[in-house]
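Sharing a structure below in structure tokens format, with a few things to ask.
The complex appears here minus one protein chain, its other protein chains still in place.
We just call them A and B in the order they show up, numbering each chain from 1.
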Amino acid sequence: MIMTDKPAKYLMNTWYAAALSTDVSDQLMHRRLLDIPVVLYRKEDGTPVALQDKCPHRFAPLSLGKKKGDNVVCPYHGLAFNGEGQCVHNPHGRGHIPAKAHVVSYPLMEKYGFIWIWMGNEPADENQLPDYSQLDDGHANALAHTYMLRPCHYELITDNVMDLSHVDHLHGEIITTRGQLSPQMPRVVEDNGEISVRWEWHQTPAMMIFNDFLPRPNEEAAQFVVVTWSKPSHIQLTIGATQDHTSNEPLCYENTISQYDLHTCTPETENSSHYFFATRRNHNVEDGEFNKLKIAGMHGAFEDEDGPILDRVQEMMPNNDFLSLDPVLISSDAGPIRVRRVLKALIESEQTKQNEAVA
Amino acid sequence: MIMTDKPAKYLMNTWYAAALSTDVSDQLMHRRLLDIPVVLYRKEDGTPVALQDKCPHRFAPLSLGKKKGDNVVCPYHGLAFNGEGQCVHNPHGRGHIPAKAHVVSYPLMEKYGFIWIWMGNEPADENQLPDYSQLDDGHANALAHTYMLRPCHYELITDNVMDLSHVDHLHGEIITTRGQLSPQMPRVVEDNGEISVRWEWHQTPAMMIFNDFLPRPNEEAAQFVVVTWSKPSHIQLTIGATQDHTSNEPLCYENTISQYDLHTCTPETENSSHYFFATRRNHNVEDGEFNKLKIAGMHGAFEDEDGPILDRVQEMMPNNDFLSLDPVLISSDAGPIRVRRVLKALIESEQTKQNEAVA
Partner (left out) sequence: MIMTDKPAKYLMNTWYAAALSTDVSDQLMHRRLLDIPVVLYRKEDGTPVALQDKCPHRFAPLSLGKKKGDNVVCPYHGLAFNGEGQCVHNPHGRGHIPAKAHVVSYPLMEKYGFIWIWMGNEPADENQLPDYSQLDDGHANALAHTYMLRPCHYELITDNVMDLSHVDHLHGEIITTRGQLSPQMPRVVEDNGEISVRWEWHQTPAMMIFNDFLPRPNEEAAQFVVVTWSKPSHIQLTIGATQDHTSNEPLCYENTISQYDLHTCTPETENSSHYFFATRRNHNVEDGEFNKLKIAGMHGAFEDEDGPILDRVQEMMPNNDFLSLDPVLISSDAGPIRVRRVLKALIESEQTKQNEAVA
């Protein structure tokens, strides 16, 4: 059931992924974002549009209507709205357009293969989206995107990616870390509002996703992974393996067989999340077919391994404020808990500011 | 889930359609009406009976029991109730019938192919049902009835029928009005508590339902439609087309190729409605097969076109008081909004009266 008009529980003045670029076309597409119904489409010149998916007249979903030029026509009584959300045609009576006849039009930005949406009341600020241009950098066949919907709160997914020690326990051969992450005290760094966690280790053989591309498959490899969270729910993850590293340079994308990924979540409702993913690699770059394997691996890991656990955790939680539920914390929680605290403070600060503006 | 004992949200001292006459037989039939479980059946002489479908002993549904003569026997412990709702047999112990051993029996009236129910506490008043005897007037093969259940509040259906401008936008060729209704300022008349809206227009060709019966098919025709709402949720709709009208008389059932319909809704629950429909026509009257087409057309239009929109509108509404949700109103809303205001006043007046009686 679609519910509306809930009090804000999300960081609002920030960018969320609304859709993969490839999923938005000249067809009207409904998606619930931050508990608000949204209709997405592209104008004839390709510019994406996101409008509140609720006609202000009788609350019919515009996404069930028709696109006419760059406008959307409500299916129920034919009111037409332009890409700015303004009613531009009323076929009724003398055609008068009531002053309130408009819907919210949300600022969008198309970058890195995603359409990003700004749903807060403050002016959209393009600089608020971190620079993920490394995704764009390289052969077109070495970049892939995907999308999954999951019935759990988005912060459970953030927790999952920010504490990769779970890979030791939950995941199978393709991305196994062979128990090497858990014993480490993860290195957590907070810098300018971004939170990074880094692990380095050796394993034999390397993760299956890298093993075939190493000079001596099935032998020991040095591996690293680093995750960097940025508000509200973006995590850039770089992971790689090498058998040739001799310098003192830290392991990174450039000096290993590796990939540069973006995990980003957008709340659908309080208890369900859109999960978007992009992956850029620096090996086997011309092999477009290999993308299918990468994406199938992502779906397999998340949908068969993480997802079922997260759904059950969601069911166990009487509310979504994890830290209020008196969890037993362990060393590997350092990253995700830091993220939860920073995000909570940002949301509270935003709401205080809004309340002050109102008062 | 069946819930009971909610505070009254409906106009109670009035007639609602409980069932099509043809749907009630000597078999016990459960139907939830105004959020109250009801069992319907006919006595051996054919008189219909409606009892509260909840045994006062252990709350088992009587409709799962057996009919024995004119009585209903509870499936769980065999208490028998007559058509007045009085327990007339207790097979237990010494057979004592407790003073409280009765269920509510609701006054019924059978008319126009429907069984009407009065669920309020005041005495049932037969005169409160409008005169729809025109349904009975004509060839037996030119009358058809049907029934649909819809997961939306009944007032959304009333709105739908009282503002027929939506036909311009939502419906297909069979009943299209080709955009001719929306530009009109609908003529709304309130008379003695009844609210009528009338449209007249020309279109080429006429609606498919009339076109074949006109002298010059596919040529321009004059059309009219008039809807008349009566409390609580009855709408009589007459619609017709002609190519021969020359007098000054207004277009009506008698001087056009036309039909005389009744749309009437009964709340099942707060968010679902029984929708009943009857249609009488003045053309092709001996063709009983044609009824099947008429009824299939009604189901097609409502279930494929209106219904999906209304269901989504229901989901968008945090409560069922539409006018409290700050809608943008347009000229075509004049009829349905008048109806909503009159009905709201009637319900409030009835509840005030009841509260005064209690105090």
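Assume a residue touches a chain if its C-beta (ideal position, glycine included) is under 8 Å from a C-beta of that chain, and two chains touch if they have at least 3 such contacts.
Owing to the predicted nature of the structure, the values given are computational and were not obtained by experimental measurement.
S.K.: Going by the contact rule already stated, which one of A:P183, A:P215 or A:P250 would touch the omitted chain in the full complex?
M.R.: A:P183
S.K.: Going by the contact rule already stated, which one of A:K68, A:H169 or A:R216 would touch the omitted chain in the full complex?
M.R.: Going through A:K68, A:H169 or A:R216 one by one, A:H169 is the residue touching the chain not shown.
S.K.: Out of A:M148, A:I309 or A:V342, which touches the unshown chain?
M.R.: Considering the complete complex, A:I309 is the one touching the chain left out.
S.K.: Against the chain that's been left off, what residues of chain A make contact? List them.
M.R.: Here the touching residues of chain A are 159, 163, 165-166, 168-170, 179, 182-185, 308-309, 312-313, 315-318, 325-333.
S.K.: Across the whole complex, list the residues on chain B that are touched by the chain not included here.
M.R.: 1-5, 37, 54, 56-61, 64, 73-79, 90-96, 98, 100-101
The definition used in the following text is that only the chains that are shown with their structure count from here on.
S.K.: Per the centroid of Cα atoms for each chain, what is the distance between chain A and chain B, given in Å?
M.R.: The separation of the two C-alpha centroids amounts to 48 Å.
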